[in-house]
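Right, one structure below, let's go through it.
Note that one protein chain is taken out, while the other chains of the complex remain in position.
Presenting chain A:
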Amino acid sequence: MRSKSSAERRRGIALHAALFPLALIWLFPLWMMFVFSTLPENGIFSRDIILTPSDQFVENFNLLESDTGFIRATTISILVAAAYTFLSVALTSMAGWSLACYRFAGKGVVLATILGTLTLPYFVVVIPQFIMVARDFGLHNTLFALIVPPLFNSLGVLFMRQTFSMMPHELFDAARVEGVKEWRIFLFIGLPLARPAVAALSIILFLHSWNNYLWPLLINSKPAMMTAPVALGSLIGLTKVSWGGIMTGAVMLTAPMLVLFVALQRHFVAGISAGAVK
């Protein structure tokens, strides 16, 4: 027993010794991003590499705000990401539920089509999507165009379908025998039991929207409708690149996501691994 625990401890130390440098390598760019966000422009490009933060964060932020309206852009990003997450979770959950719980003609075809869309690279879709939304529907420069077109998420549908498929269907049959309507079974039994999966999916979808650059860049040309990543991108000009502003913006976009991920990590891991083991 004693030798086993000491062997385990040795294995733990070896594992940590191997992982620690990897963690440092992973964290180094993040740290440097933070350091750069606190340096003046000449500090970022000094001959010596500065590894410790300075005191120019507020100045850099003011520069960022005056150049891009970063607060407004972040507000739009939050609004878009929240609405997108809510609507996409609702949509993918309902689609997953119907694919998991009902028998209907053409179900296999629907499932295969959803699976098939996974094989299409986004860059194949984005131009036709842009033409349809901007030219045919005339919806460019609207919140609707930012939120709705990317709503359907086939990976999310398959994830939720798997989650609902693994639930004991006797629970739903029991409710049916009790005369509970199908949408209430979904809302009051299926969805609460899928909470870890919903939490994990919400984080993934929120991050997806938060980091989305290409679609908001294409669909919105007005500065007033820019999302935060697009606002940051606009700092990269032909003649001048405001690195201090970009790094400050990057820190401000990354920090809340890190906090969110750490806070919801338990749900995230539980959701991803749900059903993997009994």
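Heads up, the rule we're going with is that contacts are C-beta pairs under 8 Å (C-beta built on N, C-alpha and C of every residue); 3 or more make two chains touch, one makes a residue touch a chain; residues count from 1.
In this text, contacts and distances are computed from a predicted model.
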*Just by its UniProt name, which of "Dimethyl sulfoxide reductase anchor subunit", "Chemotaxis protein CheA", "4Fe-4S dicluster domain-containing protein" or "Sn-glycerol-3-phosphate ABC transporter ATP-binding protein UgpC" is the chain not shown in this complex?*
"Sn-glycerol-3-phosphate ABC transporter ATP-binding protein UgpC"
*Per the definition of touch given earlier, which of A:L63, A:M160 or A:A175 contacts the omitted chain?*
A:A175
*Of the listed residues A:L79, A:I189 or A:L207, which contacts the missing chain in the full complex?*
A:I189
*Which chain A residues would touch the chain omitted from the figure, given the whole complex?*
168, 170-171, 173-181, 184, 188-189, 192-193
